[in-house]
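Left out: one protein chain. Kept in place: all the others.
After this line comes chain A, so read on.
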Amino acid sequence: MSSTPPLSRPVFDPFAHHPSLATLRTACHARDWGTVSDFFAALGDEDERAYASSVVADLPGSEHLLEQASAAHPGDPLPRTLLADRYIRIGWSIRSNARASKVSEAQFGQFHSWLRRAEGLLIEVCAEHPAYALAWCHRVTTARGLQLGASEARRRYDRLAEHHPHHYAAQAKLLQQLCPKWGGSWEAAEGFARACAADAPPGGNNGALVAEVHMERWLDLDEGPDAAHMSAHAVRDELLAAARRSVLHPEYRPGFHWVTAHGHFAAALSLGRHHAEAAPHFRALGNMAGTFPWTYLGDQEAAFIKHRKTALAKG
């Protein structure tokens, strides 16, 4: 974790959070598939692979390496699955994260076309390797982007959970689908987040989903009611209990997702003015911040600095 002085400016660069990822970036730039493949093979669990996949997907031009590798290793599910994630990312960057009403028809056309390319690869990978978590995880995203319906997104998650019941990255993706902005309901979203948190073994990241769903709700509410929601005692108690079983549990082992997980608790508690309770999370984070959730708060850097300062002063 952090050894930097706690009050320096936040760093949003995942390669600074996790120096080991530099190997992955270098290998992608050098079009060195062997090293990329070894990197994924060496990762301890599926959640770590999902994070590493998103890192590769964010690298502009990585599709060239992945297309080559897919052709060269037709039996290997990894290059096709990473390529699908890259296509999803390209498509989503065209769509942008704006509300659907602000996205043009042409943008939607290209967005869907990239997602269909991704989905074609993923259908094949899941057909060949029905227990391959990474592909199912991305298919939860394609189901949402292609608007294949809530029951289909859920089916994909269930196919994943059959073999990997506590996949935090996929749970976070399904949680998006269950929110009202994608046609779900707060009842469904909160219920899912609570169930994931409760079912997970102690010390998992899954408890952070409880903070995530409250952040989503906060974002959705108008000014006034949003603060009231976050400051409610019930919400605070739920956040504290989830954190104790998750990132604050003695068995918690920080992996790639830890900056995001702590960040959600820190942000959610800060927005409810539970500054002292947010402090342990800020202390753990030091100057490390993920785009999510901080981008939800406007100027992500300013928001992080402001809430960290208040939290550390009180707790």
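Keep this in mind: a residue touches a chain if its C-beta (ideal position, glycine included) is under 8 Å from a C-beta of that chain, and two chains touch if they have at least 3 such contacts; residues count from 1.
In the analysis below, contacts and distances are computed from a predicted model.
The subunit not displayed here is recorded in UniProt as "Insulinase family protein", chosen from "ABC transporter domain-containing protein", "C-type cytochrome biogenesis protein CcsB", "2-oxoacid:ferredoxin oxidoreductase, alpha subunit" or "Insulinase family protein".
Among the residues A:146, A:230 or A:311, only A:146 touches the chain that is left out of the figure. Across A:32, A:76, A:124 or A:220, the residue that sits in touch with the chain not pictured is A:124.
In the complete assembly, the contact with the undisplayed chain comes from A:156, out of A:49, A:80, A:156 or A:275. Although one chain is not displayed, chain A still touches it through residues 112, 115-116, 119-120, 123-124, 126-128, 130, 142-143, 146, 148-152, 154-156, 158.
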